[in-house]
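With one protein chain withheld, the remaining protein chains of the complex are depicted in position.
After this line comes chain A, so read on.
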């Protein structure tokens, strides 16, 4: 663990996480969210927004209470869609924890890569309503800079003066895992010294949920991952942002290292636009272990994609069982989506908090809402109650519509 970069035969740098921030249905910061994970608290409830009565799906994990005015001034609110607001709040928390100051040379060697699937979906929704339903012929001049998918990444770069690589990744439900994986690769290769990374999503509006209803994969009552009586996903909203930093620099400046990012892999099923493939998922899991120099036995916990749909959960369990062999029966795997909902393009980022909690605090977040064992999900899914356990390495899975898989490996610092 004390290997220095200069001693690494491959010349790659090690990558530390030195800051974390979030806002989601469980809380407006990391400590509140981790407390909810420990308690197994559910953030899902009745949706509250305009025209919700016209939806057949009326539950979700909304950020409550949410008053943008508590955090932003009038001019900022005019420019920031909710997904940007969430990303900025999470980024501020992460940077504050890291203690970094990007003024001067460090800003030139630092960047930001964020995931989102829908971008400024609330802005699209509100303005389509204005022109189509209300028949107005004029919209606010900031609609485009507000709704664009890179708005959050751009505003984060402006907020902190991050003048290196900055962009947005959109791979549906795997967006933030892809984003964090790329950030990891950039710090590891030396392309950047510090990367802010994670993801953000704010899709809980009439048009956002109406679109999802059509696929008939949403639950009307609860998210119950891995449970035999699961009946679909429940959508959430929020953001998670982290500071990924050159490990040796972090240690040299005395930063508190939350965890080490050691591996990342991505794969494509190249098969079906919505149905997942166990082989595609397994390839990403196995490659992430290899990239991180981990043996299957090293992994004590996996934060599952675990959407609570019939298809994902059984496919994911088959992939894990195959990738880990006998060790699959000894590791723990939980889905925190039953607590914070499926945050789509931001979900992997919020879920990385559960991975850090497992490594740092020795607490495994539970899969709440678990009621009936499913023989097709016969793994230790940490049902309903958090568990104390010391784990040395963890994985975080994300498997998106479109067959795009992204798996990250972390190790205790």
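Here is the rule we use: contacts are C-beta pairs under 8 Å (C-beta built on N, C-alpha and C of every residue); 3 or more make two chains touch, one makes a residue touch a chain; residues count from 1.
We take it that contacts and distances are computed from a predicted model.
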Problem set entry | Undepicted complex member, UniProt protein name, chosen from "ABC transporter permease", "Heme exporter protein C", "Putative aldouronate transport system substrate-binding protein" or "Acyl carrier protein" | "Acyl carrier protein"
For this session: Among A:62, A:219, A:334 or A:347, single out the residue that touches the unshown chain.
Result: A:219
For this session: Please pick, from A:105, A:252 or A:273, the residue that touches the omitted chain in the full complex.
Result: A:273
Exercise. Hey, which of A:56, A:189, A:295 or A:371 is the one touching the hidden chain?
Worked result: A:56
Exercise. Of A:155, A:230, A:305 or A:337, which sits in contact with the chain we cannot see?
Worked result: A:230
Problem set entry | chain A, residues in touch with the chain not shown (by the definition above) | 56, 214-217, 219-220, 229-232, 273-275, 309-311
